[in-house]
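Only one protein chain is missing; all other protein chains are in place.
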Amino acid sequence: MATGTQVDVVMPQMGVSVSEGTITKWLKQPGESVALDEPLLEISTDKVDTEVPSPGAGVLHEILVPEGETVDVGTRLAVIGPEGSAPVAADEPVAAPEPAPEPAPHYAPPEPAPHYAPPEPQPEPAAPAPAPADPAPVAAAPSGNGKFVSPVVARIASEHGVDPGQVPGTGAGGRVTKRDILAFIEAGGHGTAAAAPAPSGEPAPTTAQAPTAAPPPPPPAPPSAPRTEPQAPPEPTAAAEGEMLEPMSAMRRGIAEHMRRSLDTSAHVTSAIEVDMSSVVSIREKLKKEYQEAYGVNPTYLAFIARATIDTLRDYPYVNGEIRGEQIVTRNFVNLGFAVELADGKGLIVPVLRNAESLNLLGIARGIADVASRAREKKLLPDDVQGGTFTITNPGGYGTFHGTPVISQPQAAILGTYALVKRPWVVKDELGNDVIAIRPIMNITLTYDHRLVDGALAGRFLRDLRARLESWDESAYQG
Amino acid sequence: MAIAREAEPVGSLSEVREAGLDREDLLGMYRNMLITRGVEERGHILYKQGKIPGSFYTGRGNEAAAVAIGTAMGPDDVGTPLHRDMGVHIVRGVEPWRIFANYMGRADGPTRGRDGNVHMADARLGLIAMVSHLPAMLPVAVGAALAFRIRDERRVALGWFGEGASSRGDTHESMNFAGTRRLPVVFVCDNNQWAYSTPTHLEYAVEHLADRAQAYGFEGVVVDGTDMLAVYREAKRAIEKARDGGGPTLIECLTLRMEGHAVHDDAFYVPREMFEEWAKRDPLERFRDWLRENASLTDDEEDEIAAGVKHLLTEAMRRAEESPLPDPSTLTDGVYADPDELHPPHH
Partner (left out) sequence: MAELTYLQAISDGLRGEMRRDHRVFVIGEDVGVYGGAFKVTLGFQEEFGPWRVIDAPLAETAIVGGCTGAALMGMRPVAEMQFSDFVSCAWDQLVTVAAKQHYRAGTAVPIVVRLPSGGGFSGGPFHSQNPESSFAHVPGLKCVCPATPADAKGLLISAIEDPNPVLYFEHKHLYRRIKGDVPEERYTVPIGKARIHREGDDVSLITWGAMVYTASEAADQLEQDGVAVEIVDLRSVLPWDKSAVLESVRKTSKVLVLHEDTHTGGFGAEIAATIGEEAFEDLDAPVKRLSAPDTPVPFSPSLEKAFIPQVEDVARSLRELAEY
């Protein structure tokens, strides 16, 4: 119904299957007045000939489709303007008629029934994140034996960085089945159906020395059952101008694989706490000379922290625990791993101090010194790098004050220690007032697997660790 | 040879009073007929203006039958009116703006845009929405009557069907079942003589469809569908008979479909003489003439009623046009009912 605005006249749909109509006669010409519902034009369709009543009152401004033309349902045929208005300058005759505009919702030409796409995947996708969204699955299959790789095998292969071509297949035609590849992975990737050792505990009988065939799984922690070799890289590409290429060493590939797998497996969360190390500093000063002379060993801050950590782990078994399948493993022992940097930036190795809970401060200091030196001299035995239940890493050697290390699978957490820095600190004086003092402060982080360890638990762990470090009772830790 | 009773026309105002109507009622019925025709005429224009999608059906020529039967229904009675029975919706209280909104597929129509035309019904007004597969609503009307019978309620169900739909098995099964159990249902046949382009002699072989009632064990009556009061009287009789446990009745209302099957059909197959003859029996004019003659309807009253109807429909159109189109994101809502839509069990 027209009042002060223009009204469009459109081709009506005279029947469900009708899609077009022909103008047979205009009953009004531009400039003439038109009343609401007054017959305005005559049309002819497949079903019926009829007249079209005007949808508005006013003046016919322009005719967009002349007599004799056939147009689609919904096409604009004419424009009616308010009473007393002048027709606008004629547009070019519409050769390609446009559909009716809003706001008066005219019925647009019949469209195909509303396309009903299946609802978005319900919150039950094929479980643990389908395709890890990277092209790896494609790269996983290409190995040269030409055998068919099923979708689930391709997925598992890409998730573990395994080349299905290396897996012995027991399926039809020798193909690799899901069982085959899972067994292969559990067995450590040597193609035999060896009893897969439990992830932590028994070491697999591989040498940790030979840096080629079976590289000692290096990363921030040794997977106790050495993982399969990272897959062979795709064909090397040529270096562009200004680029240099070098092959990845087995150790580097191992680190890469383990880092990725660790982040994909655990829900990494880091909590941090600042520790006033004044007690430790003072006790260490006292013990340093004695330890050097009597035992040839330096009581490092790491040793103190390790000792306090072991005690704290006793109260928080999950932090020393492991998720194995659908079960949670806790222990009455601590095999403490220490991240050791190899010379020349070649990588990282994490020797393990077994049964560290039985060692006192001196024992720990000696133990650390021992494995660290053997690590650098490449004299570590398999036992030395496997079976860790908890790891401490010390990135703070270079002055950094914070970090978020990667957990060494299959452990549940890793402790990070950072630079010891003198800071102004608020303390209480003898009268109980707040005063500023200079204190040696160390930031310590616990990166934990939130699947097993909750934030509150981690917080309490760190709180207790701090308490032990801040109130070190030297008498309790004498050699 | 006819079997069904042929209804007598209603003569005077006193006969009308016997049938239970007073002058006020009569003026109200007249007004309802005007609204019915007005809604459909307006809708017809809107359709040709492209504002109503799909197809458009009217019951032009059937207004008296529809309004009369709607008026004869009791407040707790239910029915399944069809596309020629807009008058039933009007009498029961469906607001014209919602009818326009339904025609235009707007969110405020009774079906919220999920069905068009007069495939709508307000259940609170005792109406059940029709489907296209006619007469599939007849068994449903019988089912409603069955519920009343089981619960011993003094309520009646009405099921409508056209003479075309009478050819389908649903008609037979419904009437047969209702007859065997003497259910409180009234069957109303809108015989407008054309099922699309099919004339009655190709649709049935008896003289009157109402003759078939005997075959189901109950009474059938044929009535001039353009005679408002005759239809009313028969409907009232049949409804009250059913209410009193007398079982079903089949009322055949004879009219002519004055327009095409739908607006897109120009009914070229209907002999012009038929249109001419039945145009003289236009139900609105007939009733108006009767009122003038027998109930002293004045010009002023007539004008007042007409003006009121015009205003009502203009407002209704405006309000319907303001109703939005349904939101596509609601497409999949309501396929299933939730348990809390129904009452808990009672014993």
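Chains: A and B, in written order; residue numbering restarts at 1 for each.
Just so it is clear, contacts are C-beta pairs under 8 Å (C-beta built on N, C-alpha and C of every residue); 3 or more make two chains touch, one makes a residue touch a chain.
Remember, predicted model here, so these are calculated numbers, not experimental data.
In the complete complex, the hidden chain is touched by one of B:R114, B:R154 or B:R182, namely B:R114. The chain omitted from view is touched by exactly one of B:P75, B:P271 or B:P339, namely B:P339.
When the missing chain is restored to the complex, the residue among B:R60, B:R92 or B:R149 that touches it is B:R149. From the set B:N32, B:S55, B:S174 or B:T255, the residue in touch with the chain omitted from the display is B:S174, counting the whole complex.
Taking the whole complex into account, subunit A touches the unshown chain at residues 121-122, 124-127, 130-131, 137, 150-155, 171-172, 177-178. Think of the hidden chain as still there; on subunit B it touches residues 78, 110-111, 114-115, 119-121, 123, 128-129, 131-133, 136-151, 157, 169-170, 173-174, 176-177, 180, 334-339, 341-343, 345-347.
Heads up, the rule we're going with is that only the chains that are shown with their structure count from here on.
Put simply, subunit B touches subunit A in their complex at residues 45, 47-55, 104, 260, 262-266, 317-318, 321, 325, 328, 331-332. Here subunit A touches subunit B in the complex through residues 1, 9-16, 18, 37, 45, 47-55, 73-74, 100, 104-107, 114, 116, 119, going by the rule given at the top.
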